[in-house]
Structures are given as structure tokens and as C-alpha cells.
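Complex shown without one protein chain; remaining protein chains in place.
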Amino acid sequence: MDLTATQQDEAFRARARDWLCANRPAEPAPYDGPVSRTYATDWLARCHKGGWSGLAWPEAYGGQGLPPARLMLWYEEYVRARAPSTLDCTFVALNHAGPTLIARGTDAQKAFHLPRILGGRSIWCQGFSEPGAGSDLAALRATGRVEGDELVVNGQKIWSSYADIADYQELLIRTDPGASRHHGLSWVICDMSLPGITVRPIKNIAGVTHFAEVFYDNVRIPLTEVVGDLNDGWSVAMTTLAFERRTAALALQVELSVKVEDLIRLADAPAGSATSARLSDLRAEAAALRAMTWRTALREPDTPFDGSLVRLAFAELAQEIHRAAMDILGPAALADPRWSHDYLESFSETIAGGTAEIQRNIIAERILAMPREPRA
Amino acid sequence: MDLTATQQDEAFRARARDWLCANRPAEPAPYDGPVSRTYATDWLARCHKGGWSGLAWPEAYGGQGLPPARLMLWYEEYVRARAPSTLDCTFVALNHAGPTLIARGTDAQKAFHLPRILGGRSIWCQGFSEPGAGSDLAALRATGRVEGDELVVNGQKIWSSYADIADYQELLIRTDPGASRHHGLSWVICDMSLPGITVRPIKNIAGVTHFAEVFYDNVRIPLTEVVGDLNDGWSVAMTTLAFERRTAALALQVELSVKVEDLIRLADAPAGSATSARLSDLRAEAAALRAMTWRTALREPDTPFDGSLVRLAFAELAQEIHRAAMDILGPAALADPRWSHDYLESFSETIAGGTAEIQRNIIAERILAMPREPRA
Amino acid sequence: MSFDLTPSDDLRQILDAAQTMLDTHYPVARLRDGSDDSLAALDEFGAFDLARPDTEGGAGFTLVEEAHLHVALGRHLAPPAALATAIARRIDPTATAALGFSQEDAWLWLPQPDTAQALIRVGNGLTLAPAKATETTPALGGTYAFAKAPPSQNARRADAATHLVAQVLTSAQLLGVAIGARDLALAYARDREQFGRPIASFQAIKHRAADMSIGIEKVSALLDMAAIATRDASPDAGFLCSALARLAPRTTVETARGAIQIHGGIGFSAEADAHLFLKRAHILRAFLGPDDMLEHKAPLAPY
Partner (left out) sequence: MSFDLTPSDDLRQILDAAQTMLDTHYPVARLRDGSDDSLAALDEFGAFDLARPDTEGGAGFTLVEEAHLHVALGRHLAPPAALATAIARRIDPTATAALGFSQEDAWLWLPQPDTAQALIRVGNGLTLAPAKATETTPALGGTYAFAKAPPSQNARRADAATHLVAQVLTSAQLLGVAIGARDLALAYARDREQFGRPIASFQAIKHRAADMSIGIEKVSALLDMAAIATRDASPDAGFLCSALARLAPRTTVETARGAIQIHGGIGFSAEADAHLFLKRAHILRAFLGPDDMLEHKAPLAPY
């Protein structure tokens, strides 16, 4: 086991630092709406031009094919330079849709979409959750009926981030009505400009609009837009979970460490004080999260469910840091969006993509092999 | 709503204080074994002689018939005088067996047992739990077969406190093998000197022996020892839960407050320090527990299940106080029985008499009317 | 009997009447469409003069009844100025005040059409001063708007007794907020099904609800004792108010956090009301100010 940066690593790090320093946007990112899209796509296009987009994507598909260690170095410099958060409207395309197409898409799908994604020319949103099936994807009810060479889609999705400004959607629908639970689903590329699609943005508790509800009224999608086999959508959806959790976590974890350091600086707590003890704990927790994230990135590419541990650890630490900031900074934090906005946004950490309760069930059942509950 | 002590109350308080000051034992109570019995019965006998035993029992049965407010004053003075913990081997008889006999016993049962209990002449233990039925009393399997005018008892009990030094046991057994769960149980007075009874003491994690396993091999108990009706034992067992929780809690709550004050004095933490913040929290929690206990005693004699809230609050605070002591006092606490013994004993708080998990279920289902889990 | 924690008939009647008034004029849903949140209905109800002697134009009740009224106000997320006004009347019997706190060298307050003054928390003290609605900054994701100005010279500080009253009434509102958040979460959990059963039947949800209820019960019991002790100027009033001020805000913030979590996705959206309880908890906590339990003498000392 070794964690020594070679001369080449250090040269890479210096190159990344210099480029980021010269190119990162001066203004902070807008929270939502079309301006947030323009901001994010401009930044991605600039990264792309500089040779810094699709860092973890294979070179064959226009990516940089960087190994995890280099990704770690990049994201450390990225966050240190205070470049825009990676969790913007380009996130789904870069970390989810793109890698899914690379793994399971047809040549035509890849050729059309991958360059658009990398260059910041198309934005994707996710269409998995439904009002009746939050953490229980097996209960999805939106349908796609095969008619000739088209799917006719009806139903409703919810919690679709950036659906109001996205070009495409990864849409998971039930295409075999006879099959139950995880079977009979299909993963489809949905063009958001198709007739029959209505998007209703949902304001979140931080007052911004990332989420939307999407309604489908006889939306006709060509069968050529199905990724993987028809009715095999569950396995397609599972393909990229590991990718997302491994690489996306690297950047987000450094963001948290920086938050802690900012808070330590701002609080300026005397040694031995209750505040200093709490900040000391947060710093230790952030160091542990970094270690977990590195371990996941550098050691365990083939164990998909270990992701639940680091994911839940991340979610809880993110909330704990923002909560501590509200406790420590007092009234000053209430009207300071750096803290109160991020605090409110942090509530999504233990909800989005499966609640903390579901994550604990998964850890218990899949990693610890504890028995399932009896079904109702 | 009022909490003003009248002149008579103050006079009672002064009388209690003077008597306790003059009479409380000088030596601390031994942890276990026959010496602990002698210590406890001597003390109870002295209280009895002074007119201070059976304070909450009706006067008709030799008690003092004190209203809850007077009990509160008594226990505040009792603990302030550092009199022996009420949770000794006389506890079951005074707070459980005696009140059960008063409520449901025959005249003969009352006449024989009640004076013996009050005078410190007989010790009782509980015989409810079984190895396969910890928190699930409905799953009890020990049997009593009616043969003529006797019950023939077979089976096993566990977690029977002080069974090794007790004279009698409150024994809950299945007397109707055809009935299921809560039905067909009987509550029986079991003389611990009967042939066929074997007691195996169990050492606890604090290194002392309160608990025992009790084995019954064709133990013959006269039917006259059944309390309440045959096969109606569940309702008899439930009779005194409210009594126990209301009155016993008064003394235990003051004991906790004193622990906190002792710890505050001993830690001598600087203002603003992490330790001072933690102690400040414990003091506030102890004040809240006192308020809950008073409310239970002074306001809600007829709502049996509200007891779960105050009981769990007590259990968790007790653990938290002892845990804080171990954290704050450091290595010094490891070999100091005042702290490490009590710390280890405090683990029973969230286990004995129904685990914290069971208590939370009860609160959710009975107080908050949340639906039960589907049964396996 | 001098030891009695049973709510009196008077209290029950006041609370019944308050409930009707609050349901009519201050349903929580009113906050979704940012309706004008006037104090008029509360004023007409007599909410701000409940504990003043009838010889002085009040209703002649006590802090105990007033505390219970503020629990109900908290459940309905009544205008923050209602709390400030009830306390400010102890300083100026005609005051109608906005709620505020200090931040470094400035005062922040929540302006309201019918207030001309603000009651500002400054460290351990409270001060009443003229304050108008200047330009405002959004706070807590835009749910609140703060006015900001330098500290006024023309201010009156609250005395020690009013400080205790403020701790009692603010904690009472916090308790109400906690109860409201818990009840909202319970109602949602009973309705919402996942994996074929109501989520209220899962232990994770049940145990969280049980913990919320224990916290609520603690604060509720402590509130009664602190209100009685403050009313009667008992020697342990400071100790009890301090314990209350330490437990109430954390119980409420924790309960409101839990309520959002129990709601899942919809709890993170502004379309459910759960976040309104959380944000109010933060506002009330900031107004309640800091406290140190260890400065007080324990009631039964020396042990």
C-alpha cells in the first residue's frame, strides 16, 4: 500500500492548478434557471477546450481516461481553486447518462450524444422516481406501449433535477405490463422537446428550482432510443451506479473538507471550547471520509454495494457540517446564503437517490447479510 | 397549576429530613449476596419502626397513604440525605408484589404477606422473563398443570433479580396450554424454599450477582397461592405497572439529579469548555426528567402507557450521565466503583423490563397510534 | 392542594377559544401563498394582554395560561411579531414589536406592517427600540426577510423578570413548533405507502417519532414548571428557565429536521409545510439567545 505522488503526478497536479487558476469563473454559479445552464455549459465548454472534460471517460469516447489517482489530484486542485461545484446541471450527463451510453448504448447513440455532452452542448436530466415510488424503483408505473417502431409513453416522473432546462432525459419506464417489480422496465433516451411532455418545476426548501415533475401524455419515442435491450432497463440503470459513486464522490468529498476549513477559520474558537471540540470532530470526520473515498476509488472498483457505506457517510457528514455552521455562527448564518442556503440544500443528502433509512437497509441486507423484513 | 409547598408540607419535609439525618446507615450498601439482604432489611425495618415504610401504600394495609406531593418531598429529602438507593432487594416487594396483592390478593394473602413486606421480614423476586421470551411476555412457556388443589410447575425463568436471597417470587406461568399469547397465564405466589426449585445466580457485567436463573422441576404450589383468577395472570401482571412507574420513578429521578451535581462538582470545568457544555446539558436534562416525573405523579394516575415516555427518558439519561462521567473523568474513573460500577450497571436501564427498542415501539403504537409491523 | 399540575378549566377554555381563532385566521397553509400576516386577530383575541391584571385592562390570567397560548401560536406558526409583542408589553404596555437579533454591529429584525418597534436580542439581553421596515435581505431561502440597521440609541432594556418571561414564551412557541412538525410527520407517515405498507409501520419511522415525542414531553413538562416558577417568582425560576431555554431549541430543530426526513422527497420541496417549521425553529432559537445552565444554583442544593 502506497500513496506517494511520483514526479509525473506532481507535474500533472501543477498543470491542473495552473489551468484552473487561469480559467475558473470569477463569479459564483447562479442557483437555478436558464442562467445556471448557461453558466454551467460555458464552464464545461471551456474545460473541454482545455482538455479537462470527461476526465474519467475512456479516451476512445473523447474522454481523458485518467486513472483514479489522477482524478483525485485533479479534484483536489479543482476544489482548492474554488472552481464551480461539479454538482450542477451537467452532472447527470457527465456522470450518469454518458457512462451509461458508453457501457450499453448503440454506436449511433454514442456518436450522437457523447460529443454533445462533453462539449457542454446538451444537458440531461434523470427520470427514475415517481410520486408513488420514491425509494422503491421496483414500484414504477409510468408505461411505454410498443406501437410499431415507437414507444408510446404515459405517466409521470418526479424529482427530475434540471428537467426545466434539460435537452434529454434518462427515462425508466415499464414496457412489459405483465412483468412485476424489477422486470419489464426499459431505459430510454427521451428528447425533452417531444410533444406531450409537460414540465412543472418544484421549488425546494432552499427556495431554488432544481427539481421538476414531468408528465407524459402519449409521448412517442422511437424504439431506437432504447438503451440496452427492451425490458432490460433495470440492469441498464444499475450499470453506472458504481461509476457515479466512485468518481463523483471524489470532488464532493474535497468540497466538504474545504467547508470544514472555512468554518474553522470563521469560527476562530478558543482551544478547549465546546465549539473547538465540535470543529475538531468535523475535521476528523472529513479526514475519514477522504480516506473512505480514496479507498473506494483506489481499491474496490468491482464491489458495487460498498458504495452505500461511503455514500451514507458522506450524506451524514454533509448535513452535520452545515448544521454545525448554523449552530456555531448564530443569527449571522440565517441571512448568509453561503451557510443557510447550503444548510437547506444539505437536507437532500439523506433523501435524494434513496433515503438514509433505505441506505441502512441496503448496508444491513447486502453487506452484512442480515435477513429481510417480512413483506406486508 | 401550582407547586407551592404549604406550611404543613414544609413541616413534613423538615420531619423527614431530621429523621433521615439521624437514622440513615453510615456505611454504603453492599452490592450483592446475603450481606446486601441483611443491610436492606435492617434499613427497611428501621424505616418501618420510624413510620416511614409503605409510604404510598393505603393506611388500611399498614402503609402511610401519602399523596404524591408528599412522596416527592420525602424522596427529595431521602436522596439528599444520601440514604440507600431504593432499588435494592426490597424493591420488588414494596413496589410490585405488595401493591399487586393489595389490588388483587385474597384477604388471607394480604394478611400473611403485607406486614412481612413492610417490616423487612420477607424479600420477593420477580419471575416473569424466560430465556426465549425476553421482551415478549406473551411467548412465556413455563407451565403450571392443575392437579387437585395444586399447580405442578415446570420450566425456567431468567433475569429474576435477587432470586438467590428471596423468600417469595411473583411467578407468571402458563396454566391453560390451549390458550395462546396473553391468555391462559396465571400469577402465582411461589415460596422459594419449595422442593424442585433450583436457583443459578448470574453475574452481571459490573461483576455483581443480582440476577438469577430459576429452574422448576415439578414444583407443587397450592392453588390458594394464585393471585386473581386462574388464567387471568396477564391482567394481574399489568395491575401494578402504573404504581411502580409512578412512585419508584420519584426516588430514582432525584438520585440522577444528585449524580449530575456530583459530576459537576468533581469535573470543575471552566466556563465555555466542551465539558462545561456537556454538564450544562445533563443538568437541563435532569431538570426535564424531574418535571416529567412530577407531571406523571401529580397529574396522570389513570394513563398507564404514558409511563413509557418517562421510563425511556429516565433510562437514556441515566446512561448518558454515567457515560459522560467516564468520558470526563478519564482513567481515574476506571478503578473508581462510584463511577465505573454504576456505569456498567446503567447498561441494564435500556434492557431490563423491555428494551429501549420495545419501549419505542410501545410509544409509537400505543401513544402515537402508529400501525403495527406485519407479523412474520 | 398546593401541588397540582392539572390544567384548570379556565386554561382549557382559553385554549379552546384560541384554537378556533387560530384555525380561522392563522392556518399554517396561509404561509404558502405569502398572505399578509397581520396581528389584528391575535390582538382582538387579547393575546397580548392575557396575563395583565384586569385592573390594568388585561384579562387577569397569568404567565401559565399565556405560555400555553404561545404553544398554540407556535403550532400555527403565528407571526413572529406576536411573540415579540407579548414580551414587549412588559416593557411598554402599548408596544407592538417585530422580532429581532443583533449581528456584529447591526440589528436584524423581521419587519411587519403593524409594528413600529422591534424587540432585539443582544447577547444575554433584550432591548425595545423604534424600527421601521427598511430595505430587506432574504433569509433562510427566502422564507423570511430581514430588515437591517445600526443599533438605535433610543432603546429600553428589559429587566430580569422580563428576561425570564421571554425564555418561557419563546420556549413555549418552540414547543408548539415541535408539536406541529411532529404531527405533520405523523399524518404523512400514516398516509404514505412504500414497499406495500404505510411508512408509519417501519421501525425507523416509529422510533424517530417516539424520540420526537419524548423530547416534546420533556420540554412540555419543563415549560409548565418554569412558567409556574416564573409566575410565582420562585427562587428556582432562573434555573428552570435556563434548563428550558437549553432544551427547547434543540428539541424543536431536531424534531423539525426529522419531520422533513420522514416526508422524504416532498419534505425537501417547498410544497410541503415541513420546512416552515424548521425555519421558524431557527428564527426562535436565534431570538432565544445563548444560555449557560451551570451559572445557577441547583434547586435542592446542597445535596
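Residue numbering begins at 1 within each chain, and the chains themselves are lettered A, B and C in the order written.
Convention: contacts are C-beta pairs under 8 Å (C-beta built on N, C-alpha and C of every residue); 3 or more make two chains touch, one makes a residue touch a chain.
Since the structure is predicted, the reported quantities are computational estimates derived from the model, not experimental observations.
Asks: Which of the visible chains would the unseen chain be in contact with across the whole complex?
Replies: Those shown chains that the absent chain touches are A, B, C.
Asks: Kindly state which of the options A:M292, A:A325 or A:L344 is in contact with the chain not pictured.
Replies: Counting the whole complex, the residue in contact with the absent chain is A:M292.
Asks: So which of B:N95, B:T175 or B:S340 would be touching the chain we can't see?
Replies: Of all options in B:N95, B:T175 or B:S340, contact with the hidden chain holds for B:S340.
Asks: So one chain is hidden, and I want to know which residue out of B:A5, B:A267 or B:M326 touches that hidden chain in the complete assembly.
Replies: Going through B:A5, B:A267 or B:M326 one by one, B:M326 is the residue touching the chain not shown.
Asks: Counting contacts across the full complex, list the positions on chain B that touch the omitted chain.
Replies: Residues in contact with the chain left out: 129, 132-136, 139, 158-159, 202-208, 211, 326, 330-332, 334-335, 340-341, 344, 347-348, 350-352, 355-357, 360, 375-376.
Asks: What residues on chain C make contact with the chain left out of this view?
Replies: So the residues of chain C touching the missing chain come out as 202-204, 207.
Asks: Can you name the residues of chain A that touch the chain not displayed here?
Replies: Counting over the whole complex, chain A touches the hidden chain at residues 1-6, 9, 67-69, 72, 76, 79-80, 82, 254, 257-258, 261-262, 264, 269, 271, 276, 279-281, 283-285, 287-292, 294-295, 298-299, 309-310, 312-313, 357, 359-361, 363-365, 367-368, 370-374.
We adopt the following convention: only the chains that are shown with their structure count from here on.
Asks: Among line, ring, star, complete and other, which one matches the pattern of chain touches?
Replies: Topology of touching chains reads as complete, every chain touching all others.
Asks: Find the most central chain, measuring centrality by the gap between its CA centroid and the centroid of all protein CA atoms shown.
Replies: Going by the distance between chain centres and the overall C-alpha centre, it is C.
Asks: Calculate how many whole Å lie between the centre of chain A and the centre of chain C, each centre taken as the average of the chain's C-alpha atoms.
Replies: 38
Asks: Can you work out the whole-Å distance between the CA centroids of chain B and chain C?
Replies: Computed value for the inter-centroid distance: 38 Å.
Asks: Which integer distance in Å separates the CA centroid of chain A from that of chain B?
Replies: 53
Asks: Could you pull out the residues of chain A that touch at least 2 other chains?
Replies: 375-376
Asks: Do you know which chain C residues sit against two or more other chains?
Replies: Those would be 197, 201-202, 205.
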